[in-house]
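Please find one structure pasted underneath; my questions will follow.
Every protein chain except one is present and positioned as in the full complex.
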Amino acid sequence: MSATQASVSVAEFESIFESVKNWGRWGPDDKLGTLNYVTPDMVRAAAALVRSGRRVSMAIPINRVSGPDNPNQATLLVVQGHDVPVDGSKVRFGLDWLGMAAHGDCHTHVDALCHISYGGLTYNGRRAGDVLMSNGATAQDIAVYAEGVVGRGVLLDLPKYRGVRWLEPGEAVTRAELEACADAQGVEFREGDFLVFRTGHHRRRLELGPWDNSPPPVGEGKAGLHVDAIPWMHERRIAAFLPDGDGEAVPSVVEGITYPIHPLQVVAMGMLVSDSLQFEELVLACEEEGRYEFMVVGLPLRLPGGTGSPWNPIAIF
Amino acid sequence: MSATQASVSVAEFESIFESVKNWGRWGPDDKLGTLNYVTPDMVRAAAALVRSGRRVSMAIPINRVSGPDNPNQATLLVVQGHDVPVDGSKVRFGLDWLGMAAHGDCHTHVDALCHISYGGLTYNGRRAGDVLMSNGATAQDIAVYAEGVVGRGVLLDLPKYRGVRWLEPGEAVTRAELEACADAQGVEFREGDFLVFRTGHHRRRLELGPWDNSPPPVGEGKAGLHVDAIPWMHERRIAAFLPDGDGEAVPSVVEGITYPIHPLQVVAMGMLVSDSLQFEELVLACEEEGRYEFMVVGLPLRLPGGTGSPWNPIAIF
Amino acid sequence: MSATQASVSVAEFESIFESVKNWGRWGPDDKLGTLNYVTPDMVRAAAALVRSGRRVSMAIPINRVSGPDNPNQATLLVVQGHDVPVDGSKVRFGLDWLGMAAHGDCHTHVDALCHISYGGLTYNGRRAGDVLMSNGATAQDIAVYAEGVVGRGVLLDLPKYRGVRWLEPGEAVTRAELEACADAQGVEFREGDFLVFRTGHHRRRLELGPWDNSPPPVGEGKAGLHVDAIPWMHERRIAAFLPDGDGEAVPSVVEGITYPIHPLQVVAMGMLVSDSLQFEELVLACEEEGRYEFMVVGLPLRLPGGTGSPWNPIAIF
Partner (left out) sequence: MSATQASVSVAEFESIFESVKNWGRWGPDDKLGTLNYVTPDMVRAAAALVRSGRRVSMAIPINRVSGPDNPNQATLLVVQGHDVPVDGSKVRFGLDWLGMAAHGDCHTHVDALCHISYGGLTYNGRRAGDVLMSNGATAQDIAVYAEGVVGRGVLLDLPKYRGVRWLEPGEAVTRAELEACADAQGVEFREGDFLVFRTGHHRRRLELGPWDNSPPPVGEGKAGLHVDAIPWMHERRIAAFLPDGDGEAVPSVVEGITYPIHPLQVVAMGMLVSDSLQFEELVLACEEEGRYEFMVVGLPLRLPGGTGSPWNPIAIF
């Protein structure tokens, strides 16, 4: 599609929003959203997927250098090196300090439900200004996931399905293509699964270098989901969404809404969403292990009040 | 023991240091240290411990308030709330920013091997000033653990063994007591195991409030390991050490070395060490599940150059 | 006065608030508040006070160590030392990074008018939520003082007047005492002057060590102004208030309002207020130069959106 690809109206967007809304489904004080789909039995079943013991990281190395898709680079500072005595002994400590935006543009992170609002409301219909105060979130913060995000991950590898290196910026993966890709790979989704969604965003970055992900004409955009794939996720009771890029097709297919996927997932569905993963090691492992399913463990920092967290989720085969 | 409990000389300390030294054991460019003990088979076996699917966090909630044991509190700042328009639509984003010391005194974190030096050398005999430059670590950084720390955890619950609420500050757990505790609990350690070591430090903090952990007379000190327990860990090929507190008994049992456990573990052995965990949910889970062993997953941030990382390791039963 | 010294009701407080209110005085879009009193002629006259060329700093050295009156210590981090090559030459750069709260409790800083609100309104009757958004101030920010704060400073040295080392925590200086002190020192205040107000707060800190400034019984409080001194400042058209401590007497003399001086000065009057100065070098200079008046120059950072700024104002004799 082109930079003027918007073909979905706000009214259609809001119709999807209503149709996938989980508000009240798990009670007015629900914390976990779609992670409620994941029962202890499913955790056990996910662990039972561990057969070879092979592990791969799905995180991008945290980037300390500013760039066109990374204007808010992380800051890692050595506070004390081994040149500083600490007591009279031969022991010395090196210390550092890390500063980073929770939602840094090309840092792998996980969103809290307070992160996004639509029409002044967050997930479950809470008033956004009460949920996220200027000094931190009072509810729906990232600390609700303290016990970690554990379940069965299933990879849909769109570039492999299409026979390309990566999807081009602006391309939006529809429901029909998701289904066709799953069929081609021979995988089925079950309630509580984690959709690991690969557009090849990170491979393109590795090969062509970073680019500005904002909409044309300023930037080049990025590949992601079409909004019509959201009901597909809702019907299957997908518990978590783990994309490279951030799942958004830019320019957007929805008129006037730059990032329509996040409000549908986070606000309407209460879905666990992660941004900016990479699957370079994962695709190799899937190929060598001969399967697209694996145990996923992601562990957000236990950070009360946070709108998100950097993290390093892994797949275990 | 008292504030003047030092009963081990530096010479004895250095003798232990030599006896547990793994330098060169896994080659001159080794990255993983004692995590080399953990084979893929052990990862599979750890996953096989997942039976109920129950999970507990072993992290302390990240603390944004300064205190006597937390002078370097974390900084969590809301960069943008839902009061700020982002485009013409009804979508709004809440964003925050996190700043924290890698080795913050009461934040749960994991140490990189570059974190500590003894006599100018880090693990494997590398020159400390080359390993950790003023702009970050060039080797032995926390990113070497990108695939995560996964294995079989075994809890030794010293307060339960002694029949107390917690060990008092200054108390040092000896090899003999570790062995007796393991016997009493009916657990055995195998090569590649993670020692989950509970002194009750965090419970004391919850009940009595935070205290200054530095040596008397300035502070009250803390409970930890006696250095004679280090050879016990070395002989058993323990792969990781996960304590509440940080494993150090303060005041130290070694004359003139305030923190002797860390250099023995990190510099001599190349051991994966975490600091400032809490086991309040874990002890309850162990009791209810009727076992002291469980799958442990800890996922350091994928942070090139870092001397450590905040993290949120979990136990899965 | 005692910890239960509150003798002024909220109604009386609000009556003072109304009586000193400068809202609209310099137009609805006024930026400078009481600094409008300072004409270019007064700047010239202040410069004419420079006779010996002697200069003293009125700032406390920025404090990187946490303490009872400094829970939000500044962070100064060396980003790069001289151990890191930058090009093939012999040139090397040391770089650092500074993080600090604008209103850090014992860091010398200057307040922007957006810093404080009363009843939801800031100076000039602006809605606080519009003036200070979650991503920065849209008006009344510290950058309005980009041309600096320059004028005639006059010291009132209360400890010297009373013949004590310092005023004790909780003591509140009344209008009557301000007048008596000025008479005893033989100084007069003119429109546009800066009141340099010394309680000896910093000298007490230097001699007795830091203490918790919060109200008893948690802390010890601090010495400052009585609210009845505010109309005195208003009548004299004082342009700026430069105290050690922060001008607040703690516990407060106003029932239920912990910090009544700031809203009167900043919200009602639009006054330029600085916090946490120190006058150790200044009192010596005043004595040796034989006068209590001097040129003051204070230069806030040119920081759009900021609620305040660290600064280092000086007196020139």
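Think of it as A, B and C in the order they're written, each chain with its own count starting at 1.
The criterion applied here is as follows: a contact is a pair of C-beta atoms (placed from the backbone, for glycine too) under 8 Å apart; a residue touches a chain by one contact, two chains touch by 3 or more.
In this text the structure is predicted, and so the values were computed from the model without any measurement.
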| item | value |
| --- | --- |
| Visible chains that the absent chain touches, using the contact criterion stated earlier | A, B, C |
| Sole contact to the chain not displayed, among C:S117, C:T199, C:N213 or C:S274 | C:S117 |
| Identified contact with the non-displayed chain, of C:P159, C:G224, C:G247 or C:P263 | C:P263 |
| Residue numbers in subunit A that touch the chain omitted from display | 65-66, 71-73, 75, 78-84, 99, 129, 133-135 |
| For subunit C, the residues touching the chain missing from this view | 10, 39-44, 47-48, 50-57, 59-62, 64, 74-76, 78-79, 81-83, 86-103, 108, 114-120, 122, 128-129, 132-137, 143, 146-148, 150, 256-260, 262-263, 295, 297-314, 316 |
| Hidden partner interface residues of subunit B, rising order | 75, 77-79, 81, 97, 99, 134 |
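Here is the rule we go by: only the chains that are shown with their structure count from here on.
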| item | value |
| --- | --- |
| Type of subunit A:subunit B copy interface by residue overlap (half), same or different | same |
| Centre-of-Cα separation between subunit C and subunit B, whole angstrom | 44 |
| Distance between chain centroids, defined by C-alpha means - subunit A, subunit C (Å) | 46 |
| Inter-centroid spacing, subunit B versus subunit A (mean Cα positions, whole Å) | 29 |
| Touching two or more other chains - residues of subunit A | 75, 78-79, 81, 97, 99, 134 |
